[in-house]
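Take a look at the following structure, please.
The complex appears here minus one protein chain, its other protein chains still in place.
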Amino acid sequence: MIAYFIPPEKLGTPPMSDSPWELLPTASNHAQSLDGLYILLTAVTGISFVLVIGTMFYFMWKYKMKSEDDKTSPLTHNGKLEFAWSAIPAIFLMVFFVWGELDFVKLSSPPADSIDIHVTGQKWYWTFEYPGRPVAATTEVEDGEIAPLLVVPKGQAVRLTMTSKDVIHSFYIPAFRVKKDVVPGRYTYVWFEATELGDFPVFCTEYCGDEHSSMLAVVRVVEPEDYKAEVAAATTLEQGEGESLEQFGEKVYKAFACNSCHNTDATRKVGPGFGGLYGKSENLADGSSVEADENYIRESIMEPNAKIVAGYTPQMPSFAGQINDEQLNALIAYIKSLK
Amino acid sequence: MSSNAHDHDEERPWFLAHHFDTVGQQMSSAKLGMWLFACTELLMFSGLFLAYFILRKMYPEMLLTASEELNKTLGGLNTIVLLFSSYTMALGVRAAQTNNKKALERNLIITIVCAFIFLIVKYFEYSAKIHHGLLPGDLFAAAEHGYHLPKYSKVFYGLYFTMTGLHGVHVVVGIGVLTWILIRARRSEFSSQNYVAVENAGIYWHIVDLVWIFLFPLLYLVK
Amino acid sequence: MSDPKVFLNGKPVEHPHEDHHHVTPVWQFTAVFIALLFLTILTYAVSFAGLGPASLPVAMAVAICKGSLVVLFFMHLAYEDRFYAFVFVVSLIFIAIFFTFTLFDMSTTDELNEEAGIEFQRHVMDQAEALENPPEPPPPKATVGLRPRPRVRPRPRVSTAAGTEPQAPLHPRQRGLGRRPGPFFFGLHFASGLAALGGGGQRWLRPTSSLKAAREGGYVAQNAVGHRCGGCTGHGAMAIYARSGVFAPHIGVLRR
């Protein structure tokens, strides 16, 4: 559950294509056939456009008005021509339809033996749960910027089972040519087989609110051999040596996207700000007031709805079971250090 | 206006608008306009019926247990009241066609009275539901009143109140329309020549009745 | 008059201001009213007769009869110019289109991904559940009426990540009844779809097949009212075709 409002330019992924005119990298099994159909479509529509507009220009030049009373042709219809220009487009359309439909059926039926990764979309960040890895958080530190990271092995089918916690998002990897809406209340899924190593950006393509354009993630394709190591590395969140508790706390703070709702100063965002929180007495919605000490912070993380600060609505999801104790202590230490 | 705009020929009836050539043209235009409006009403209610069928497909058991709480006898009574009012409305239109002013007024009054009865019966139904807390959304308080209803029953009651509420609004509008026609009938504006306004009010009222004919079995009765 | 003064839609009109309209006799209205009362009592009887799943189609049939009585006689559609009936029927056709396609989508959401074990599943996020009823003991596994099973992760997959080397993917036939649509699947599906278009929305509900219930184990098959009468010819053909696996090998070809 890591995200941070990554200004896109800091995402640090390689640009998808060097120049705007170059086609996207074809980095998945679907991309080949889809690009083939795209090129066929462009060719056929390009030719028919040139034919129609070319004839128009020719007629414009040939039949421009010569004198006020020159005669015009009495032609009003021509059955054969009209039939031809309905049948021929219909045939081309059927070709596009069948090719598109065959690919779509392939896109929609994932193989039974694919790796199953759980993706959860939430207002403005993605969470990836790998099979067998308890921690849902995946981090990829890039000079202080954190982006949700999806690690996938090269050449192996991966199926993403996706759901959303609040509104409709949409998981779109342009380089893999896959996209599916992430609908709350049901599972939708997407599958692909990465064929090129490297990092590729992931976009959210269903309007989901203020930070819709910052809801980005990174897909990292790695060799199958070191896939397990990469996943393990990406999903561990421990105190590195030489890292103070507060620094590790800040990493946990970003990893669990606390900053998507709480500011590190005292100003309000979606939730109350943490600046100078420790030791302050908070008055709660039910009129009582409590001193913000360790177990108040701990309880607000585990059961956020227990004590709601006055003027706020109970929106915070519970982190019980997703954050272990060292991370919790580090987080509390970090919050204590905020002034 | 006959084809020449200037000499007003005398036999042009008073109720014929200036832009129509004949009474038949005016009448058929008005009737076609009313039938198109009836189609828009049907299409609008079809959205609610589709929502009902979808809800029924998603939660079949919930829908059946939740619809048990609706009062079938009051629903049945309302159906009979509306059918009777449709009957008297049809008689009213017939009276207008046959220049029978008294019968027209009598039937219109009976229809309006039936409409009020319908609303009163609906008032009792709604107050019973409100009392038992079977209400949509956040007002849903069936548990406090000892009803053990499945999890999504509040969505069904939301849909129940939307459908019957919108239908009720149409009944109220119908009362307004019928009273206006009654006032014009009192002024003896209608005759066997000029009765399309009564017939259009009739078409509107029969559409309201038609919607209830489909609403009643779906919401109240179906197992 | 030699030169008719008044025209209507391009046709001269002899007597512009007379119009004769059909006046229905009173006894006919009374007969229709009594028929409507009788049909209402019939609907009542149907609902108490406990016909089970067939009660929805029967109730709809009775309602359609009552509706057509009102429209034909009370609204004079039977005696009017054919065009009004045409306008009325066109709007019914558009309603049927709206119903059929939406219910078609709702009922076939799982057709293609059954193999992947992802069920079209209603579940409520944790907060909503917590909001709705304070945390009491989690409901037992298959509770009556609670259609959405408690949130169960999709069936464990043969996951190759956990160190086991991936076995050769099973031939579709070995995986039990192949259910993947083949390249020719579309023709039959679309034809049956069109056949179903006339069948009206209700009959698109998914047929209960005991095979599916057995295979799914605890999955509460959607045996609600209105399903047991089965889909119409269109949907039935689609289901039979999809389950017969006749074209499964093609999918195998596609899948590799």
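In this document, chain identifiers A, B and C correspond to the written order of the chains, with residue numbering beginning at 1 in each.
Definition applied: a residue touches a chain if its C-beta (ideal position, glycine included) is under 8 Å from a C-beta of that chain, and two chains touch if they have at least 3 such contacts.
Note that contacts and distances are computed from a predicted model.
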(Q) Suppose you had to identify the omitted chain by its UniProt name; would it be "Amino acid/amide ABC transporter membrane protein 2 (HAAT family)", "Cation:proton antiporter", "Cytochrome c oxidase subunit 1" or "Carbon-monoxide dehydrogenase small subunit"? (A) "Cytochrome c oxidase subunit 1"
Q. When the whole complex is taken into account, which chains on show are touched by the absent chain?
A. A, B, C
Q) Who touches the missing chain here, B:Thr162, B:Thr179 or B:Asn194? A) B:Thr162
Q: In the full complex, which bits of chain B touch the chain not displayed? Write them out.
A: 1, 3-5, 18-20, 25, 28-29, 32-33, 36-37, 39-41, 43-48, 50-51, 54-55, 58-59, 136-139, 151-152, 154-155, 157-159, 161-162, 166
Q) Hey, which chain A residues sit against the chain that's not shown? A) 7-9, 11, 13, 15-17, 20-21, 23-24, 30, 33-34, 37-38, 41, 45, 48-49, 52-53, 55-56, 59-60, 63-66, 69-78, 81-82, 85-86, 89-90, 93-94, 96-97, 99-101, 103-105, 107-108, 166-168, 170, 172, 174-175, 177-181, 183-186, 188, 201, 203-214
Q. Contacts of chain C with the missing chain: which residues?
A. 7, 9-12, 83, 90-91, 94, 97-98, 101-102, 104-106, 108-113, 122, 124-125, 127-128, 186, 189-190, 193
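FYI, only the chains that are shown with their structure count from here on.
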(Q) What's the distance between the Cα centroids of chain B and chain C, rounded to whole Å? (A) 27
Q: Averaging only over C-alpha atoms, locate the centres of chain A and chain C and give their separation in whole Å.
A: 34
Q) Using mean CA coordinates as chain centres, what's the chain A-chain B distance in Å? A) 49
Q.
Quick check: what residues of chain A touch more than one other chain, meaning two or more?
A. none
Q. In chain B, what residues contact two or more other chains?
A. none
Q. Which part of chain C faces chain B closely enough to touch in the complex?
A. 5-8, 13, 16-19, 21, 23-24, 26, 29-30, 32-33, 36-37, 40, 43-44, 46-47, 50-52, 55-56, 59-60, 62-63, 66-67, 70-71, 73-76, 80-81, 83-84, 87-88, 90-92, 94-95, 98-99, 102-103, 106-107, 122, 124, 132-133, 144-148, 201-202, 205, 222, 224-227
Q: Would you pull the chain B residues touching chain C in the complex into a rising list?
A: 2-4, 9, 11-13, 16, 21-25, 27-28, 31-32, 35-36, 38-39, 42-43, 46-47, 49-50, 53-54, 56-62, 64-65, 72, 76, 79-80, 83-84, 86-87, 89-91, 93-94, 97-98, 143, 150-151, 193, 199, 202-203, 206, 209-210, 213-214, 216-218, 220-223
